[in-house]
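With one protein chain withheld, the remaining protein chains of the complex are depicted in position.
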Amino acid sequence: MPALGTLAAALGLELQGDPDCEIRALADLDSATTDDLSFVSEKKHLGKLSQTSAGAVILHPDWSDRWQGNALLSDVPYVSYARATVLFDNHPVPSGRVDSRAFVADDVKVGARVTVDPGACVEPGASLGDRVWIGAGAYIGHGAVIGSDTVIKPGAVICHAVIIGERCMIHSNATIGADGFGFAPGSDGWVKIEQLASVIIGDDVEVGANSAVDRGALQDTVVGDGAIIDNMVQIAHGASIGSRTAIAAQAGISGSTRVGARCFIAGQAGMAGHLTIADDVHIGGQGRVASSVTEPGHYSSGTPIQPLRAWLRSASRFTQLDQMARRIAELEKLAGLDSEEGDSA
Amino acid sequence: MPALGTLAAALGLELQGDPDCEIRALADLDSATTDDLSFVSEKKHLGKLSQTSAGAVILHPDWSDRWQGNALLSDVPYVSYARATVLFDNHPVPSGRVDSRAFVADDVKVGARVTVDPGACVEPGASLGDRVWIGAGAYIGHGAVIGSDTVIKPGAVICHAVIIGERCMIHSNATIGADGFGFAPGSDGWVKIEQLASVIIGDDVEVGANSAVDRGALQDTVVGDGAIIDNMVQIAHGASIGSRTAIAAQAGISGSTRVGARCFIAGQAGMAGHLTIADDVHIGGQGRVASSVTEPGHYSSGTPIQPLRAWLRSASRFTQLDQMARRIAELEKLAGLDSEEGDSA
Partner (left out) sequence: MPALGTLAAALGLELQGDPDCEIRALADLDSATTDDLSFVSEKKHLGKLSQTSAGAVILHPDWSDRWQGNALLSDVPYVSYARATVLFDNHPVPSGRVDSRAFVADDVKVGARVTVDPGACVEPGASLGDRVWIGAGAYIGHGAVIGSDTVIKPGAVICHAVIIGERCMIHSNATIGADGFGFAPGSDGWVKIEQLASVIIGDDVEVGANSAVDRGALQDTVVGDGAIIDNMVQIAHGASIGSRTAIAAQAGISGSTRVGARCFIAGQAGMAGHLTIADDVHIGGQGRVASSVTEPGHYSSGTPIQPLRAWLRSASRFTQLDQMARRIAELEKLAGLDSEEGDSA
């Protein structure tokens, strides 16, 4: 159990209160007990401070009058909370060695203190940077390059010639570098287009469980530095994802689409192929992005859930919308109003 | 080939007809032959009885005058059919032993008649209950607990400290306990929030192929007893799924959302984070759940498919809906009608 003063020093934060207070764990305000460190990340949660039992709280200096207990003062409390999680991290640690039950080809370039766990397979020509960790049963294809300090979790598959940067984490059962979905319509059926390019993933990228980033046909698929990708995200061949862009679960980016930097793509959103999305674009959940987006900002699509019977009426009327608009225009004409149809054609 | 009388006894059902009739297999009414057992689960299918060649049929006693052949009478014919499938089950059976080509750490607690197949990896500190079956190439992380009679199918990944109850089935390539998607926006990019909590899965839970249930940051992600989860479902960190809730394929539940008991979430539905969904809520396919649902019932969203040209008109008009409503209000004012705009603002 670290003392609060030790945590303050490790996080570089000013401490108010008792430096010897021992902290057992991190907890949110609602569930924290007297030996927990908690945090307030948004002003709207300040009201919870009067109820919490937390032994100490990370909060903004401007809010310190709202809390009489032990505090760590941070201009960015949520970031300080994130850094604190590292101090309490309970994930297993790598062994720093290649397990004898792993399958590593003779010519693989293995950096310092590399871990390869049982059942993992690393094919000829691959290269593993220093402190790389290849989890149990993971697969690293021929000639793939894994940058230093990158972790490939159990069951993840990295196909041939894929390049992954430093400090990345590829979660379990993700597939990086499978063939893009490319076929030409031949007279006897689909003719496969061999996907000759690869995938290049930058530094500090996280790819979630069961996600897929396909290799390109002629152009590499690219994920920029610091991008974060959630579970079951599909990134198709030749797409590029800008630096620090976040893509939530089950979203899909079609082939050759270029997503800018610092975008946020919410869950289950989908983008058609060959689009260009500007920097700093936010797409709402299930967003249907069928054309390029040139201006930063928040965009959304879809309709809200309604009780079933009400929805059936709305959905039925949706198919009559054009007729309804024409009827309004007709009424406007009769009433001597200028129809606004001109605007809306 | 069991005799019909044997099946009646095994299923605890009343038999009408020939107990010695030999049954080869189960089949639906349309394809059943004279040595098949079939079933009628809904009144609307009774008409098919006159056409079927089935050697015997499971049906409700109230419907027995509609069928002169061999019958097994059940108050719940569909449930009786389900129980009958167990009698005809043709899945491979476990060996009851730890294969020498599996990788099982020395300190793993291994129950009675546990099966661990080739290439599976069970990390230190894990615990496998009686009759647990770990499929080929599956992964059980450090300290994970797998309850008795649970089956982890080939290629599934159970991360460290995850707790899974009894009689569960986790299908192939599912990932339980990968890091939740938690990052704080630092000045130099995203700062990872270590996911310190875990996943707790109750008893009698099924998780489909290629699904993911992420571990929580500070609060465990919880799946209640008897919940059933289809393929490619995403359950994000800190979410909780109530008992006996069913979630169909490709649906997604965002972080910290609490889904009640006995809900039915249809395919590709999506829920935003931090919502509360009452018990007995049904969400239709592709439902867009952006706010909490407090009342049980059926909800839906979205629009129906239309031929492309008609849809283009509808979709275009959708973006003009507010303008259309205002134009109707203007006409109502001109006509001396009370505008209903007040209700709809």
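Note that the chains take the letters A and B in the order they are written out, and that residue 1 is the start of every chain.
Note that in this section contacts are C-beta pairs under 8 Å (C-beta built on N, C-alpha and C of every residue); 3 or more make two chains touch, one makes a residue touch a chain.
All values derive from a computational prediction rather than experimental measurement.
Touching the chain that is not shown, out of B:Ala3, B:Val110 or B:Ala249: B:Ala249 (per the contact rule at the top).
Looking at subunit A, the residues touching the absent chain are 103, 119, 121, 123, 137, 139, 141-142, 155, 157, 159-161, 173-175, 178-179, 181-187, 189-196, 210-212, 214, 217-219, 232, 234, 236, 250, 252, 254, 268, 270, 272, 283-284, 286-291, 293, 297-304, 306, 310, 313-314, 316-318, 320-321, 323-324, 327-328, 330-331, 334-335. In the full complex, subunit B contacts the hidden chain through residues 25-28, 31, 76, 78-79, 81-83, 85-86, 88-92, 101, 117-119, 135-137, 153-155, 169, 171-173, 204, 206, 208-210, 225-226, 228, 230-232, 243-244, 246, 248-250, 267-268, 285-286, 302-308, 311-312, 315-316, 318-319, 321-322, 324-325, 328, 331-332, 335, 337, 340, 343-344.
The rule is simple: only the chains that are shown with their structure count from here on.
Each chain gets one centre point, the mean of its Cα atoms, and the points for subunit A and subunit B are 25 Å apart.
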